[in-house]
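For subunit A:
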Amino acid sequence: MNRLRANRHEAHVNSAMAMTAFMAGGFVCIAAVLYALHRVLSASRLESWQLFGLLLFAGCALSALVFAAITRRIVRHHRELRRITERLESLASAPRFGMLERLPSASRFETGELTDALNALQDRFAREYERLEKDLRLASQVRGLQWSETLDWWGRWRISCSGERKRVDGVFLETVPLDENRLFMAAGVVNGPDMPAALAASALIMVIRTHGAPAAERPAGWLDRVTAWTADIITSGLELNIAAVMIDESAGTVSWAVRGRAAVGMLRDGRTETFGNAACGAGVQDAGQGAGSGCIRIGDSAGELVILTGNAESAVRLSVAGDKEVRP
Partner candidate 1 sequence: METPFRYEQRALPEAVVLDLHGDISKEAEYRLLTSRDWSSGPGDGKTALILNFSRVSYINSIGIAVLIRLVRALEQAGCRTLACGLSIHYQKIFRMVGLTEYVLLFPNEFAAIAWLKENAG
Partner candidate 2 sequence: MKRWPASPAVSLFAAMLAALLTGSFCIYLNNRIIHGMTFAEQWSFHIPLVAAGDALLLVLLGGMALLRLSPVRKSRNGEHAGERMAAFRRLLDFPLEWFAGLLGLSLILIFLFHAVELAAGRISLGAPEDAANLAMSVIAELNIALMLSVLLYVFSRRLLRTQALRFQIHALPRNARRSAAGMLSVTAAICFVIVVTNCIRVLEPGTTVLHPALDYLLVAGLYSVLATGIFALSISESRKELRLVADHLRRLASGGKDGLHQMFPVIALDETGWLTGAWNQLQQRIKNEYEQVERNMKLAHAVQNRLLPLSPPPVGGAEIASVCRQSSDVGGDFHDWLVLPGNRLCLAVGDVSGKGLPAALLMCAVMAGFRSEAAKGGSPGDLLTRLNRHVHRMTRGESFVTMAVAVLDTEGPAAGTVTVASAGHLDPIHVSNRHAGEWAFSSLPLGITPDAAYRESARRLGKGDVLVFLTDGIVECRDDSGHLNGFDWILGRLSQPVPSALPLASRVDAIMDELDGGYAAEDDRTLLALRWHGDDAMRRCFRLIGEYGAEKPILRETEAWIRRTLPEWPRVDDLLTVLSEMCLNAIEHGLLAETGRSSPVQVHLTGEAIRIRVWDCGDRQPAPAPEVPPADKWRQDPPRGWGLYLINRLADGFGFGCDNGLVYAESVFKLDKQAREEC
């Protein structure tokens, strides 16, 4: 018997019963047709084997029709199950909140009932984790605001930073134009679990801003002062990797200093020179350990200054491309 659907979520058709009833009805029809055919054909002058053959043919033909209808439903049911399975498998490889999406419920039969049950559970997960997700969303907005002042262009230098800027992680970047000839940048990543690293990065950005850019000192001295202030914030389990770079167009130099896993590279005229500390991910080769600061002569040439910090999983690649022409 079919349940009348008042509500899509409540009443589903029991396809097993429906198919069984349909099959029973099919048997009745086949039996009736065979009997009628036998009565009709018995009166004719057919041989018994011919009669047998015709009855068999008729029986098979009718059976095939009913069988086709039933197997169609069986196959469709199992195809729907496979589709639900595939959808579940794709959700399992979705990003975090994407995993809690509902499944499309299109079937009137047991698979629809199953999908409703799955969706009820997905809704429950969504309710349980809603607070966490909301927190993370708002936190990523806060982090986005912290990035909002970084420059894209300064003089002939185009500044780009890899990675998404609104993530809750330990990446930070400050670009401070000191005057028309000098640009100071501090970039890096606090390695460690995402949220504590984000807290530390947030505090670090404030320390960098309250200290101000080094107007009269080298990046190395500035970095020493700033990292001394971060001792309270960079607690166990967190690792600070930071590079401070001063581009001085009037002197034609780039002064740099690094702490932790950070390296500074200069790519020009097809050559790459790297300075800084080891294990900074792909793209910039290690120059060895212990080189914490230095000065690169750049002149007016075009080239790319690359700042690489963090390990291979969380490297921040800051590319500052200097063209020969001045861009707006």
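Here, a residue touches a chain if its C-beta (ideal position, glycine included) is under 8 Å from a C-beta of that chain, and two chains touch if they have at least 3 such contacts; residues count from 1.
Candidate selection criterion: all candidates are chains of the complex that A comes from, given by their letters.
This structure is a prediction, so every number in the text was calculated from the model and none was measured.
Asker: All of 1 or 2 sit in the same complex as subunit A; which one actually touches it?
Answerer: 2
Asker: List the residues on subunit A that touch candidate 2 in their complex, please.
Answerer: Touching candidate 2: residues 14-16, 19-20, 23-24, 27-28, 30-31, 34-35, 38, 48-49, 52, 55-56, 59-60, 63, 66-67, 70-71, 74-75, 77-78, 81-82, 84-86, 88-89, 91-92, 96, 99-100, 110, 113-114, 117-118, 120-121, 123-125, 128-129, 131-132, 134-136, 138-139, 141-143, 145-146, 148-149, 168, 193-196, 198-200, 202-207, 209-211, 229, 232-233, 235, 237-238 of subunit A.
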